[in-house]
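Below: one structure, written as structure tokens.
What you see is the complex with one protein chain gone and the rest in place.
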Amino acid sequence: MDKILEIKELHVHYYSNRRTVRAVNNLSLDMQRGRVLGLVGETGAGKTTLALSILNMISAPQGKIISGSIRFDNADILGMSNQELREMRGKDIAMIFQDPMTALNPVLTIGEQIAETIFKHEKVSKAEAWSKAEEMLETVGIPGVRAREYPHQFSGGMKQRVVIALSLACNPRLLLADEPTTALDVTIQAQVLDLMRGLIKTNNTSVLFITHSLGLVVENCDEVATMYAGEVVEYGTVKQVFGNPLHPYTKGLLGSLPDYSEGSPRLRPIPGLMPDPTNLPKGCYFSPRCPNVMPQCHELHPENSSIEVHLVKCHQYQENLHVEQSI
Amino acid sequence: MSNQTFLRFFKRQSKNISQFWRQFSRNKLAVASLILVLIFALIAIFADVLYSYDFVTSNSLENALLKPGETGTVYFQEKDIEHTFILGSDNYGRDILGRLVHGARISMIIGFVTVAMAVVIGGILGAIAGYKGGLFDTIIMRLTDIILSIPTILMSIAIVAALGNSFFNLLIAISTSLIPGYIRIVRASIISIKDQEYVEAARVIGAGDFRIVLKHIIPNITSPIIVQSTLNVGSSILSASWLSFLGLGILPPKPEWGNMLSEAREFIQYAPHLLFAPGIAILLTVLAYNIIGDGLRDALDPKLRR
Partner (left out) sequence: MSNNQSELPILQVRNLKKYFHVAKGTLHAVDDISFDIKKGGTLGMVGESGCGKSTTGRLLVRLHESDGGSINYNGIEITKASHKDMKMLRTKMQMIFQDPYSSINPHHTVSSIIGEPLKIYKKVRNMQEYEEKVRSLMETVGLADRLYDAYPHELDGGRRQRIGIARALALEPQFIVCDEPVSALDVSIQAQILNLLMDLQESLNLTYLFITHDLSVVKHISDDIVVMYLGQIVEKANTEELFKHPIHPYSKALESAIPIPRLNARKERIILKSEVVSPIDPKPGCRFAPRCNYAIASCGESDPILREVCPDRFVACHRAEMFV
């Protein structure tokens, strides 16, 4: 298996108002090349922080990558110089941000914005960059002549397509898509994702698809990782995780969806709220809300257990657990 | 039961205040400026205790142009007094520090009164323009444009020249130059708040226009107004200074920092302390208010919080 991204034991903190926000806690995650990995979690789980960390874009002094390693295609991202990072961003790793309304510069034409990134990363002339930009627009279903227009002249769905074109312009090996369609209408979302699927297949792009929608994960991803309070609590192929969800949080998420409650009048939400990242509970972070909680859940933080590729961080699945074996 | 409500109200307000102070005190310079301003305010309030008003406005020509620290005999209220001129004396033999102290009182009054007048008038006009919109908005904004297009100096001179050289007219001239700023701030705030969902929500639960303005809009515009006002106190004092420097507004023998500067012009070469004293006073005061204004803006900005 060819790994394009290897994240090991990543810790990322933010500092605000004299308190430390533990946004990412001992997170380890691997991505296979050419696959789409869905990263699912609710607000505050740390998904965007993780994406920014991969690009080493956590801004000091508010935030800091405390420890851990991120290897992209065997290159150590956290050890790169600013120059190397600048060359890598946009070219090898690209990111689609959540809100298409603010991701585009309102005073530049969309053609200029796409051409700029091509010109910066590839050894072509400005004229060649412009025509490549027009080509990219065509691939996302926007007539090339519209490259001269400004972002405000496009609708939300079209702007997001421009953002997609922008991100794929230099044919990156890894695409970080942070809630790429959340701000769009559901029929436009279907169009845009259909388009994206085609493009990433053609270019064999690896994608980290960040979303809070489990439905989108099933339809667009090969593997999925569930994130809670800054760590990955379950990971596997979509078939494994959705066919047999193991972690109580994953199960709770699925169970709270209207689609899963057909017939019964009431929904089954997960009781309680996500923990305060400045004051995480001892032991397993999900323990205060877990229906299957056991005494050791409050004391000991669970390790990864694996059933083939399907990994889960939960005491229920840890065999031969001895209290002395704590790390 | 109402006792409990008041208690809770105070507890809540003190929580707000302590949180505000925590933010504000991060800016050490602003805190220092605040202390300076408070000291000046105390001096201004207790001016009469420190130096009698008559004393600083009576001439004592035999003590003219004394250097700082020198003593002299002053014939005042039918007595001969030994007096140390801490900052020296001016060309009429008047104690400079004493005049500064009383000038501080006048400056403070000018500063606060003009800003208060501008806030009320500008605020009401801005509220009408923003809330009603349409023709009201157009008329008020064009009025604002007219005022802004006239250079402040010229406008103040024109107003004082037209209405006469009294203290009250000075206040009118200065506050007129401040009014457009408030009209704009209040109007902009109201326009941005008017369409907020919580204003819609207030309508749905039956709130009338008056209640909406009072309870929902005004609390949200106090921050920019406070910040602007602090900055304006400083500029207002400065305006009064150069107006009296030019011979309008407060004239000698009334002590005002600006006219003290004006009188000091002749004596720069051999008695520079006449110039430095009021000059530094003006500098420090205006600077202090500006720094406080900046500090307030940062402290009250919810985005910079937490």
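By letter and in written order, the chains are A and B; residue numbering begins at 1 in each of them.
Here is the rule we use: contacts are C-beta pairs under 8 Å (C-beta built on N, C-alpha and C of every residue); 3 or more make two chains touch, one makes a residue touch a chain.
In this text, all values refer to a predicted model and were calculated from it rather than measured experimentally.
> What chains on display are touched by the one that is not shown?
Output: missing chain touches A, B.
> Return the single residue from A:Asp92, A:Glu122 or A:Glu219 that touches the missing chain.
Final answer for the missing-chain contact: A:Glu219.
> Among A:Tyr15, A:Tyr150 or A:Phe242, which residue is in touch with the absent chain?
Counting the whole complex, the residue in contact with the absent chain is A:Phe242.
> Which of these, B:Asn59, B:Gln77, B:Thr138 or B:Gln196, touches the one chain of the complex that we don't see?
B:Gln196
> Which of these, A:Ile70, A:Ala129, A:Cys170 or A:Leu253, touches the one chain of the complex that we don't see?
Answering carefully, the residue with contact to the hidden chain is A:Leu253.
> State which residues belonging to chain B touch the missing partner chain.
1-2, 5, 8, 11-12, 196-198, 200-207, 211, 215-216, 219-220, 302
> Considering the entire assembly, which residues of chain A contact the chain that has been omitted?
42-43, 155-158, 185-191, 194, 212-219, 238-239, 242-243, 252-254, 256-261, 265-270, 273
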